[in-house]
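All protein chains of the complex are present and in place, except for one that has been dropped.
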Amino acid sequence: MPKHQNPLSNQSQPRLGVAYFPEHWDPQRWATDARLMAEAGLKTVRMGEFAWCKMEPREGEYHWTWLDEVIDILAAEGLEVILCTPTACPPAWAIEKWPELLPHSKPGEIKQSGTRRYYTPFHEGYRSACRAIAREMATHYGQHPAVTAFQIDNELGGGVEDTGPLAQKAFQDWLAQKYKTPEQLNQDLGLIFWGNEVTRWPQIPVPIERNQNPGLRAAWREFWSDSWIAFCRNQTEIMRPLIGSRRLTTNCFLHRWEMKIDWYKLVQEGGIDVFAFDNYSLDTSENIYYNRLARSLSDPFWILEQSCGNTSHHHRWPEKEEPFEKLTHQAIAEGAESVSFFRWRQGLFGLEQEHAAVLDHHGRPGDVYRRMQELAGEINRTPPSRKTREADFGIVFDWPSAWLTANSPRKIDYSDLIRERIFRAIHESGQQVEFLHRPPSGQAPPFLLLPLLIRHDPEWESFLEDYVHNGGIAIAFPLFFAKDANNQYREEGMGGKMEALFGVQMEKRILIDEEFPLQTEGPSAKGHWGLRQEILSLKGAHSGVIFGNGPHPGSPAYTSHRKGRGHAIYLTAYPDATGLEEFLQAVRNLTG
Amino acid sequence: MPKHQNPLSNQSQPRLGVAYFPEHWDPQRWATDARLMAEAGLKTVRMGEFAWCKMEPREGEYHWTWLDEVIDILAAEGLEVILCTPTACPPAWAIEKWPELLPHSKPGEIKQSGTRRYYTPFHEGYRSACRAIAREMATHYGQHPAVTAFQIDNELGGGVEDTGPLAQKAFQDWLAQKYKTPEQLNQDLGLIFWGNEVTRWPQIPVPIERNQNPGLRAAWREFWSDSWIAFCRNQTEIMRPLIGSRRLTTNCFLHRWEMKIDWYKLVQEGGIDVFAFDNYSLDTSENIYYNRLARSLSDPFWILEQSCGNTSHHHRWPEKEEPFEKLTHQAIAEGAESVSFFRWRQGLFGLEQEHAAVLDHHGRPGDVYRRMQELAGEINRTPPSRKTREADFGIVFDWPSAWLTANSPRKIDYSDLIRERIFRAIHESGQQVEFLHRPPSGQAPPFLLLPLLIRHDPEWESFLEDYVHNGGIAIAFPLFFAKDANNQYREEGMGGKMEALFGVQMEKRILIDEEFPLQTEGPSAKGHWGLRQEILSLKGAHSGVIFGNGPHPGSPAYTSHRKGRGHAIYLTAYPDATGLEEFLQAVRNLTG
Partner (left out) sequence: MPKHQNPLSNQSQPRLGVAYFPEHWDPQRWATDARLMAEAGLKTVRMGEFAWCKMEPREGEYHWTWLDEVIDILAAEGLEVILCTPTACPPAWAIEKWPELLPHSKPGEIKQSGTRRYYTPFHEGYRSACRAIAREMATHYGQHPAVTAFQIDNELGGGVEDTGPLAQKAFQDWLAQKYKTPEQLNQDLGLIFWGNEVTRWPQIPVPIERNQNPGLRAAWREFWSDSWIAFCRNQTEIMRPLIGSRRLTTNCFLHRWEMKIDWYKLVQEGGIDVFAFDNYSLDTSENIYYNRLARSLSDPFWILEQSCGNTSHHHRWPEKEEPFEKLTHQAIAEGAESVSFFRWRQGLFGLEQEHAAVLDHHGRPGDVYRRMQELAGEINRTPPSRKTREADFGIVFDWPSAWLTANSPRKIDYSDLIRERIFRAIHESGQQVEFLHRPPSGQAPPFLLLPLLIRHDPEWESFLEDYVHNGGIAIAFPLFFAKDANNQYREEGMGGKMEALFGVQMEKRILIDEEFPLQTEGPSAKGHWGLRQEILSLKGAHSGVIFGNGPHPGSPAYTSHRKGRGHAIYLTAYPDATGLEEFLQAVRNLTG
């Protein structure tokens, strides 16, 4: 699916690596570290993030000698380098020159420096400084034989979001670009609610209070996603011509800080070659979920930070995490081409001074080092042999839909729902499942699930009509196409075309309290259903199993409509993982 | 009791109505809505709140055509209109013209626009703009035959309280008006505590931190109550001469945002004709409590927002609310003349896009519409026949007393205590109970309860002496007259007159931990007592039943003093509802 399919074959040899902060350690130690890394069987070393103050201690004064030296030492041991642009942490001179570069945690409350990500991405001076350091780095290392890839910034966006005047102005400009006139904005977002219509762009507030307009709040999410993609492109555009065939990437994250950046769009428009993410997952099902989602964004993909222990303390008892060996083998089986552990050695100082690492504070190889050595040996010995099975199920995954529910008073956590209710059920029943972000041009999986696909999307609408006609089984869930992209409920419900396809009309939406789940009738039913129930009138569809309790006992848990050679199925509530397994069993009988 | 007794007989026909936001919908839909409303048997339509940006999109440029058209369409269906001044949501031009109009959530933290109530009521320009829009609206619609009433603003005060420089200056002026000199202020509020005395008015801070002076914090409450009353009067004064006999009101609230406005004083001084409130109560006892309290403020009264489902989601399972039919019948039995449901149709956009409504998003009549139709038919058919029973019990209800305890370190929730311990016990035992705000000039109920009447009030003091002398039974509770209006404890306790009346002297106040309640002796005692225990020395009174546990086992749960033809009874702790029923039983034997 992804546009920037990685040029490498997915049969390339997977490589392990490690994040290294040479600037934290006495240069006398560098050679020891390089030797230990090589002896462990590691292949790549990721460096440079957070080192701007060493690379350009005063504006325009670049210091590369120390880094040249480190790279030479690593190269001498046969190690490859992934170099990061250091733009997640502005150097002190930048803050002193541009005090307005510090972001506002909320309007009027300025975030302190001395942490990380203490910048607003809307500062022109800073964006220019970022281009300059990226250009210098690419110029200096873009042809270096040991340097094989570049990472942009670190965890774009992170947990910080500017709400100050620079962000407000950028948001107003973004809205003006998108909606053209204040009248159109008022209309599309429903600003007439509580009399919030505007007549001029500067009147638009930053929508960061829980009770501001949900349309404006969804727009704020899209604006931020677009802004970080542009921030990334600001550097990739400069670097691209200077680095030959070296790869460009950035370390994304799939589970934390909500779903703030549309990574699919980043892959399309951010100027990177390969999707990469940081992985701190805790169990194997969750781990496969993240890797599978990564694969839908680029295949192969990279893991730029793989934890090798608990993030808040290196060793911990009892362990709460699966052993990193198992998580790594899973990742490689899913298509990870590069897995870089975080980090080489526990820091003696700084916030993460007890963070997991390959070496302890004292720097002597211990348990973790020896385990890593064994793992790397095994991986280095094994020829690549990943076989891609054809998917039985597809799940449509849509960032903008997540933004819509996140701003409603009765929020549903998109990521949790997809991971724990939908993916886990299918995966644990042994079926193969893949994620889709846009309608596929070629072969689509025989079953296509549309959970929380709230945002009406004409492209998917057209595709679904053809898909079912040609034998596909489309499976919709409550709130399917319920809203437009501006977070407005659609007066027409799911719309005439989809009513015709699914053979139903939506009459009433009911909130189901989590403590009082629904259950289907029959002695074997073990699953629970909930979150929402939708009462449908049947317009051609027939009823599947029915609910034994709830506001309308006897109403269907799902409806099914034969259309062309396929089926269009509508679930009227969200099953838990057990309920979904039961449903899928029934649906295979129905359609098999 | 209330001064502005409503001129209408309380035998007028009750009317149902609905809140409507025509500006949210395509004008093509208006006629359909009007017809459906009429067919449902609704009589009134409340409109206009939050529509300032449509009425005056640019300063001084008034647009009434659209509203004229809506009103004509409604009138053609025989519907009456309640028109609201839109001052709860300043139009964008006002914020742009006066950035300082935005309130400070706390000093230095400015509330965003794009919600509601984003204004400080102390801005002279805004108060003038409010007068202007009120004058225009009254001029334009003050003689319109379909418009029968006007509502000022929406939920005055709400959850927003300005703490910025305009509020601080207004508070200082209010204090100067009340206390005349800084020396008097220091003296009356006890500002010498922690050395906080002032020598000039501008030195006075906004008392919004929990550990600022309790006297100043009680003054801040009274100041805000007075300020919202003045904000209301600012509009009623302008509109009164322009609207003939049409009613003026505003939608108050009895259970949310604490007890921030003294509605009794609003009825006296705010320039309104009828007390109205918004009712989102959840159970029948609570519902009767609010309606009974409303009746003590004006009889008849109105309900301007009556919920027809869960406020955060239209339909919900399991339902947590009593059906609206039952709540409405109760309200009418209590004296509600007008009950307006909130709202006609679920909004497609805006914060409350899932709020309960008569119609769902799709706009087709469903369950709720049909239930509403049946209810309205029933009410329209039934001739008014409310019979007022004479009250057996009176409860003195006093906003300033609530402000005193709310600012003490050991806060007691005034509203909860009156509702759940006092009112519920009497009401559920089948006795008739009414609320009193000032000493009655005529007949008083035979039993008069004085719970949490903390504020010493010479008027009530005089009244109580006469009342007991003439055969009344006065029932006091802990903290009776314990403080003056400035939140100072009175050195003299309840004072010589009241000691003589009740025949006791207060020796010691004890805090009773809620987990360790007191119980009276005797096998039949089921009630629990608590919150406070007061140890009294008897000066003529004799002891009622005694406590079997607590800090002074054997001390009386209440004392009783025969005085003239009546009794003065002092409860030494707060019984729960069961305990109060037991006490009332005993007291009827004692005095019967």
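For clarity, chains are labelled A and B in written order, and residue numbers in each chain start from 1.
We take it that a residue touches a chain if its C-beta (ideal position, glycine included) is under 8 Å from a C-beta of that chain, and two chains touch if they have at least 3 such contacts.
What you are looking at is a predicted structure, and each value in this text was computed from that prediction instead of being measured.
Student: One chain isn't shown here. Among B:173, B:209 or B:466, which residue touches it?
Tutor: Looking across B:173, B:209 or B:466, the contact with the absent chain belongs to B:209.
Student: I'm checking contacts with the chain that's been left out. Which of A:65, A:112 or A:385 qualifies?
Tutor: Missing-chain contact among the listed residues: A:112.
Student: Take the complete complex as the reference. Which residues in subunit B touch the chain that isn't displayed?
Tutor: Those residues of subunit B that touch the unshown chain are 106-109, 189-190, 192-200, 202-209, 211-216, 408-410, 486-493, 506-513, 516, 533, 550-551.
Student: So that we can see where the missing chain sits, which residues of subunit A does it touch?
Tutor: Against the missing chain, subunit A presents residues 23-24, 50-54, 57-58, 86, 89, 91-93, 95-96, 108-116, 310, 312-318, 346-354, 360-364, 366-367.
The criterion applied here is as follows: only the chains that are shown with their structure count from here on.
Student: If you average the CA atoms of subunit A and of subunit B, how far apart do the two points sit, in angstrom?
Tutor: 49
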